[in-house]
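Can you read through this structure? Questions will come right after.
Apart from one protein chain that is not included, each protein chain of the complex appears where it belongs.
Chain naming follows the written order as A and B, and within any one chain the residues start at number 1.
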Amino acid sequence: MSMELRTSPHQISERNVPTIMKHVVLSLLPVCAFSVWQYGLSALALLLTITATCLLTERLLNRSAGQASTLGDWSATITGVLLALTLPPSFPLWMGVVAGFVAIAIGKALFGGLGFNVFNPALIGRAFVQAAFPVAITTWVPAFSAQRFSEFVPTTLTAPLMMPPDVVEWVKLQAVDAFTGATPLARWKFENVIASTHDLLTGAVTASAGETSAILILVCGLYLAARKFMDWRIPVAVLASAALTAWLFQLYDPTHYPAPTFVLLSGGLMLGAVYMATDMATSPVTPLGVWIYGAVIGVVTVMIRYFGGLTEGVMYAILLGNALTPFIDLYTQPRVFGTRQQGKNK
Amino acid sequence: MSLPNQADEGITFDTFMEGVWRQNPVFVMVLGMCPTLAVTVSAVNGLSMGVATLFVLVSSCLLVSLIRHLVPKEVRIATYIVIIATFVTLVDYLIQAASLALYEALGAFIQLIVVNCIILGRAEAHASKNPPLKAVVNALGMGVGFAIGLLALGGTREILGAGKLFGISLFGEHFQPWVVMVLPPGGFFVLGGWLLLFALFRKKPVTEGGHAHD
Partner (left out) sequence: MSEPITPQTTPSGKMIATMVLVASICGVLIVGAFESTQAAIAENKRIMVERAVFKVLPGAASVKEYAATPAGIQPLTGAMPEGGIKFYAAYDQAGALKGIAAEAAGKGYADVVRILYGYDAQCQCIIGIGVVSMRETPGIGDKIITDKAFLKNFEALDVRVNAEMTALANAVKVVKHGSKTSPWQIDAIAGATVTSKAVGRGINDSAQKLLPLLVPHIAELKS
């Protein structure tokens, strides 16, 4: 008779990295579906291209580094999907490929792969293309155009390395009334027009998919939080601090600063708070640290929106939060049980 | 190493090539990063900065080498700085006389050649211990290596960031410029890329712990 001797743990939790990541991807599917329903073929092509690029880059770099494939941990898939959701649906596919490659190669592989990356890879990819192609990333086309399932937006199929064509004429053909080509945040910043909460909730505004489906993202986030696949404190801290900051500014000058609901529902704040700030590799682990991290992101987002040159600040706020994470962790270490407070134990 | 022996060694091809390849200031020693990152937005800017630095490097090394027996060691750094600053001032005037547009493009970085550590480093480590001809050949190599580095960076950034090389359009008017490449972050991206490429090329043990594959 052979007896197997094993050390603990004897029961292995199913909550490992691939499982969590897989659930995050699944929970993003409704958001993707909404995006495709809004923008049709172009949005679908962009999603698939970027995700494929991310997976391919990951595999390629695995091979060149002589590692086993890490495609199975689903993290490259998440990066690809999130990246696609933050870009304009009419973004040229070749620029999407650049964004996906930079996200994985510079945002993740360069640091040593998943878990070692300092910054959220999807946001690195987006930050790069925002700096590289500032015109393309601020060009928007109307949602719900009639032929969205039968034809691409002309910019989508731009030849590699070439400049995307002007979409003004194409947009006129779509005959969508009152199309301004500016996101709600840009319209608020430059024209002082505040989109109605109803429009923001139903996605009847011009913006990337990640910006138009705030409620959908919130519901998906609730699912993840309920299954404990993410730390609910981070989105709560981000959204609460952003709302509080916005509310204070509105108290100070209600004619100039918009209501907290506008701040929460416009732009990529919801997607950033629920899916990007919560990235496990780049957010703090201590309970107090998580609150500080979330609050920093919320406040910085509002500050950039109100006082910066850019219209949206979520991306840089989260990247800044990522950069602060090691310090936050260092200074918020909980007291080890049985020891005294620092400074008193001498 | 003992000084007399080193000074007695003749001028070999390596005296020149050391700076171009084995000890390239940009790609191997990673020195003088301020001008390397800041002015290399185009091939012309990179090359002019490289040539300006080359001139300062060669002339100061020559002068330092000529007076090497004269200068007491207590005041040598002060002397070198005065010499380097003189040649930087000369270059400053010469560039202004040659082209004001170039002068504006290079901006404060012409004056900042004076703090470029390659120059003081060469003066202290090589020119002050070697005869004039050898010092000049070595400085020439270092300067050429630096200029090549700056030209490589400037060329890459100009091609990606503007679709041009030396102001000549390469891809037609529909080329989409990668704006980030002519902005400061682009300098870091391109430098990183070149360092990677250079490391792959050399693939020799740099540190003692490195494995020799060849």
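The definition used in the following text is that a residue touches a chain if its C-beta (ideal position, glycine included) is under 8 Å from a C-beta of that chain, and two chains touch if they have at least 3 such contacts.
Note that the coordinates shown come from a computational prediction; the quantities given were computed from them, not determined experimentally.
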So which of A:19, A:138 or A:332 would be touching the chain we can't see?
A:138
Missing-chain contacts mapped onto subunit A:
134-135, 138, 190-191, 309
Just the residue numbers, please: which parts of subunit B touch the chain that's not shown?
63, 67, 70-75, 78-79, 82-83, 85-87, 89-90, 93-94, 96-97, 99-101, 104, 161-162, 177, 179, 182-183
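In this section, only the chains that are shown with their structure count from here on.
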Residues of subunit B defined as touching subunit A within the complex:
171, 174-176, 178-181, 183, 185, 189
Complex contacts: residues of subunit A adjacent to subunit B
95, 106, 128, 131-134, 136, 158, 161-164
